[in-house]
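Here's a structure for you.
Shown here: the complex without one of its protein chains, the others still in place.
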Amino acid sequence: MKRQYAGTDPLAGDFYTRQFEKDRGEHTLVVNMGPQHPSTHGVLRIVIEIDGEYILRADPVLGYLHRMQEKMGEVQTWGQYIPNMGRVDYGHPLAWNWAYVGAVEKLMGIQVPERAEYIRVITCELNRLTSHLLWWGAYILDLGAFTPIMYSFDDREMLLDILQRPTASRLTYGYFRVGGVRKDLDDRCIEMIKAFIPRFRSRLPMYKDLVTDNIILRKRVEDIGIIDRDMCRRYGCSGPVLRGAGEPYDLRRCEPYSIYDRFDFEIPTEETACSAGRYLVRMAEMEQSLRIIEQAVEGLAHAEGGHIMPKAPKPSMKPPKGEAYFAVEGARGKVGVYAVSEGKKVPYRIKLRSPSYSNLHAFAEAAQGTLLADAVATLGSLDLIIPEIDR
Amino acid sequence: MMNAIDVHMLIRLIIAVVAAMAWVGINALVLVYCERKFAGHIQRRPGPFEVGPHGILQPLADGLKLMGKQLFRPAGADAFLFWLAPMLSLLPVLLLFLPIPYGPMLTAMNVSLGILLILAFSSLNVLALLLAGWSSNNKWGILGAARAVSQSVAYEIPLLLSVLAVTFMTGSFNLSAISTSQGAWPWQWNLMAQPLAFFIYLVSAFGETNRAPFDLAEAESELTAGFHTEYSSMGFGLFFMAEYAYMVVVCSVCTVLFLGGFRGPVADGWWWFLAKTYALLFLMIWVRWTYPRVRFDQLLNINWKWLLPLAVFNLLATAFVMKL
Amino acid sequence: MGLKVLQGVETLCVARCDPAKTGQHWSVFLAPQAIVPAAAALSAAQYSLEDILALDTTDGLLVVYHFNAWRFDERIALKVLLPREDPAIPSITSVFQGAQWHERETRDFHGIVFEGHPNLIPLLMPAEDVDVHPLLKADKARRAIRDIMDAGEIVSCTGEIAALFAPPADTSADAARTDGGSKA
Partner (left out) sequence: MSAFRQNVIQPIIDLWSLIVGLKVTGKCFSQKLITVHYPRETIEDEDLDTYGGHVELVGKPKDPATPKCISCMMCVTNCPSRCLKVVKAKAPKLTAEQQEALAEAKARGEKVKKPRAPKTPQKFIYDYSLCSLCATCIENCPVHSLRFSHTMYWATTSREELKLDLLARLRRQARRKPRPAAKES
């Protein structure tokens, strides 16, 4: 009785496993990494064919967290869709807020007040820091060190306290509005930001000592999961994955939106194209975000206008007919929203272009021929947020 | 029929084994508590705090919870081997505590080949891990078992060689003899004479006990839980206890070999032994909560390319010096 | 001054868009069989694929490919109009491997078949709902292309595509349709 499973049938798997097993070689093992696996962070599932511990083929299976966000856009009014943007990517929701709101503003031809632009920059960059800190802790956790995530959450909590003041939430922000933001930054919030920046600067060397310089970690991430420039182009990777491959492509610079052209910051790149490159790019980006925030807080003091334009459109706004594509630089890469309006209260079509989706797609090729442990190191270095992939 | 000495020995053995069982249990409880507290404070949080004052009863509560859980065996698992494995993992541990000299007079069995006995029986653990991984009918389990076997086999060799270097110096396999051959003060310990062997022993000990950064057999972010993926309740509990027991054994042996055992300033006794053993255990815990995990090929490379040549070199050098 | 990148590719309509308004620089209509050469031309010019989506319109299913360049700010939208019955289009996965998932997703949402795709199985939708295409609109909600987007500043155009954007000539039929739509 017990041995009846030894052959193929009842436990042979679902549709995707059967699809995958069609091309299976001899003497290999097909394993399912996920959807309940500690290092796929949520419900990503990757079917892997391994020979020993070497990966021959990998095929991510998506859709376990699919909520049909794009359909939801077609049944809600333009304003009602904003809270959805907080749920697409819980890591960096303000980038999605911005991408969507920006697309609608493009459709309507709205110019946002200067103060609102500064507030958007500050909150978005703070949110980028929270996202990178979350990634950092979780990535090191994947690589087997338990402690760093606690340190990163120490800092992240302070950021959340700051962001909580204007946004009233701690994770899934729905803060931006067409024409500005929901609430102004108060003095206490500015104070907290000013106190946070030097504190975080002093914490970064500790991160470096504990993790970045650690020889075990370096050996784990160096030369692992190569995603070079050409692969990035073919798969449409963006963000730290692309910058880790040496291409200084950052939408804040290359397709400047909002007031990013006013700030002095660098775009860190690494030529190595491996997990270590992506890791170092993100660590360097945190410092650059601090620089932007510093300058933006200064600029905010004498910015004109309010936090939202006077007579901002109501949720039941009717943008004129047309199409608009708006992309912003999220923590994971290019966050794009393509909105089509027919001139009604309800969008005609909303397409969400998520960076993790394209970044993960490159994983299958990058993981080929590496060890199972390297797959974890590669996967983590892509900084995946599953709800963003499945939308 | 049975002469008086045999009966005497038997009673002594039984008492010793029972004592060892208690010792294993107590150690597991204390160590789990210490580890969680220590980890908590490293991470700047209090650790267990709710059950009892400062959470001191937490390990007991956890143990009760483990016992209360359902013993579950996955479909297609080989029932006999599946349940044999955890028992096989824990049982030999009891033997390992017998030859360890806790104090000048506090040894369960003063075996003349004590260190060999420990090394021999501790190897049985590999078999348990292999059986557990194999019989679970789980792919992650098999991967974990394969890792566990190659890791244990590899790390046993430098461990053995570094132990041999010490026995070359003392000329005895008897742990009591090794202890007494060292002086009371730190500079009279074997640590000073054999720093390289101590280092090799320590690194191999991490490998042998599957502790981070060498916890590849159960690397939870890669293999979910490795060989014990499918174990629940006390099946898992036994593996858990065995892991902590092996930690205690490895650290005890290290104390005896390199840190003077029960010898210490002012007065010799079990207190010195315990203090040193627990200091080593804390080092293991500290390391676990600091480092990321190494990769599997790196783990083996460290062994075959670094530890083994160093251990052989150390052994030859020791032999050479002793002969002089 | 036309779009240099796509020289040599047969285009149906090339139009310059206002990036401040639409976020796109070029809007190019293509025939289905021209999409692979167009993608190859863009790939040779170091463009990267952003996304692929489809729009359900009364004129047919409009597949939109967004490409953009890294070194300079330019986003090109390639648009292919497919018939609503049995929509099929050659897959560009041979040029851009990253298109695989985008095409699978578009098949899930709109039921467009990408010919030559190595593995056109459901991606986001469950495998048992192969024939459910959630983003296909109800008849009443469907609009003509001219009602949802502007043609932009046309550089070259065939009559066929120009007709899509021209104000409805046959007023009686089209007016009835739009009226019905607005009432709904």
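We just call them A, B and C in the order they show up, numbering each chain from 1.
Here is the rule we go by: a residue touches a chain if its C-beta (ideal position, glycine included) is under 8 Å from a C-beta of that chain, and two chains touch if they have at least 3 such contacts.
Because the structure is a prediction, the values reported are computed rather than measured.
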In the full complex, displayed partners of the excluded chain: A, B
Full-complex contact with the absent chain, from A:R165, A:R291 or A:K344: A:R165
Residue of A:D51, A:E114, A:D154 or A:D184 touching the missing chain in the full complex: A:D154
Residues of chain A (touch criterion as defined above) contacting the omitted chain: 76-77, 79-84, 86-87, 147, 151, 154, 161, 164-165, 167-170, 172, 174, 177, 182, 188, 206, 209-211, 213-216, 218, 314-316
Touch list for chain B against the chain that is not drawn: 38, 41-46, 49, 286-287, 289-291, 306
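The rule is simple: only the chains that are shown with their structure count from here on.
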Pair of chains whose C-beta contact count is the highest in the structure: A-C
Core chain by centroid distance, with centroids computed from Cα atoms only: A
Separation of mean Cα positions, chain C and chain B [Å, integer]: 65
Mean-CA-position distance for chain C and chain A (Å): 27
Of all residues in chain A, those that touch chain B in their complex: 2-3, 5-6, 11, 29, 31, 37-39, 53, 140-147, 150-151, 154, 210-211, 214, 216-217, 219-220, 371-374, 376
Interfacial residue positions of chain C with respect to chain A in the complex: 20-24, 43, 46-51, 53, 55-56, 64, 66, 70-71, 73, 75, 77, 96-98, 100-101, 109, 119, 121-128, 134-135, 137, 143, 147-150
Chain A partner contacts - residues on chain B that touch it in the complex: 39, 42-45, 75-79, 137, 139-140, 142-143, 212-213, 215, 219-224, 289-298
